[in-house]
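Of the protein chains in this complex, all but one are displayed in their positions.
Take a look at chain A:
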């Protein structure tokens, strides 16, 4: 890489997909309207447990434009996918749509009306008459534990003897935290537009993983994977909700095959809360102990999360707990309990987001019990190596991140007395929490072509869910080939391209870039072979003596020949390269680190709470695009504010029906809720991880933020809120008396 080329990695290059998105030209799954398209509209269960006792379509069938109405008595027989992450065919809800008359959750598909227009399908859906035989529903975690007990989960860990160490320790805490169901609510609703052609399925799907969707659908329809093509060139984000195929996509594809015409099915916003996954409810017990020097000697993090009656989803709340702090005696355990809700799924920073709310709140409580400043307590106890894996971290700058953020934030000015900081007319609270996320990298294939017109074309069957993958792929191709960004076409979101990763787990960047770079280098090698061949511009020269720069090759003498000329000379259309890169090794523990500092302002008169300021320092390895990376953290922080203050899907405890499943009642942050956010990106390349040293940045910003808020709230109000979200009613009560320090 030349100096000039290096500058494009890390630069704040504007998104190359910006103009399309800004002018309405970007086509999402429901924007594809093939000829003869029919529209589906779901009929959804209005009970949470039981069965459909009668379903009458007679009246609906007579409505204008109705083509067909599917339900458990009228639906093709399909096959189950193994639902294996390793095989790349995972689905979260393994029950097939309309498989039987059973109802496991409110908002489950019980029928699908297909009509000539969206309005006609919707109007007819209302006329489908469904009667149910309802059973007593299990409405929440406590009811689940009470009724059915728990099932063992996965991701558990044990070292030392946490119980004995706890019993013999100087200072201990034993506290329980709760987090509610959160719903992803990406702005784009789930949608699928499917059609068949001679037994081949084509589907435009709002998915974070075209390859996994292709594989799962091929299993479900029992056809070869190459007969399924999944397109997702643009996705209105997903936050984990669109990682795996949900019932609507299967239903749309099946209906299309039956009717021999394209079918589009959009999941209404209300059912985005029921039939496309959610972050489950958790109850987490934390038992911590320190010795006389304020060092952790025992740490137990035991969580239970809700799952459905059809599938087990484990929210690994203790995933970060295993390695963030140094502690010789540690237990992490995960259990689940079945409730009448749809199957949960990963939501931005699964496990870590609810887990770090509990852990980082508990660390504050532990620090207070030990009489140590919460920041100092963390610095004293951070782990220097991964004690759970007995491995060194590949690269860990959490101490520097914490200290730099503390300085920028002004932590030194914090008066530790509760309610002591008043500015103007408000009570100010300062809180800190660590953030953490595992760095993952999967196997990946990619293809790059340098074409005769001097442009480059890169393709990979990964997706850009809004994070900027299109742009950083173009940056990488430009970096390797020297071709300017505006002459590079990037194609993603098409399962017929070389297999790429799902856009999740914060691994798309770390996974995709090495494969793209490898493919670009191979294309360049091909170009050099052409150039040094018998009739080439550098005939007889060694390939090693040629550098790629400014859209061509140059030798040491300064002779420059453009790619276009080289290809023209050999009458080649393009120089192509493919590459395959492997998943991360296990020589090190690869993780990203950071710290959040939060200032809250509290008005005790009417119990008004606002997050006024956030400083976050994040160590994610090399930053590929300064602007998109910074904005990932900003967006994650605001989503963390939502988690901390607003977001909870509430269920009626009598019948397990969600009560606030729309955008009016499920409160997410709006413009007025954004605080001043200052993001420090440490930018230390992690070269043991991949050649660019980039670890991924989508999720870490969401972890720890709710705890930092809760800790700041405690500092301002004296109230330790152990159940999210921190709503106003939880803060009502006595105004803390100001005390001088």
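Convention: a contact is a pair of C-beta atoms (placed from the backbone, for glycine too) under 8 Å apart; a residue touches a chain by one contact, two chains touch by 3 or more; residues count from 1.
Here is the rule we use: contacts and distances are computed from a predicted model.
Look at the chain that isn't drawn here: its UniProt entry, checked against "Xanthine dehydrogenase small subunit", "Transport permease protein", "Probable peptidoglycan glycosyltransferase FtsW" or "NADH-quinone oxidoreductase subunit NuoE", names it "Xanthine dehydrogenase small subunit".
Touch with the chain omitted from the figure is made, among A:10, A:153, A:268 or A:577, by A:268. Contact with the omitted chain, checked across A:36, A:100 or A:119, is made by A:119.
Mapped onto chain A, the footprint of the missing chain covers residues 14-15, 17-28, 30-31, 33, 117-119, 122-123, 125-126, 185-189, 234-237, 239, 266, 268-270, 422, 425-427, 465-468, 603-608, 627-628, 631, 634-639, 646, 650, 659-660, 662-665, 667-674, 677, 727-729, 732, 735, 737-738.
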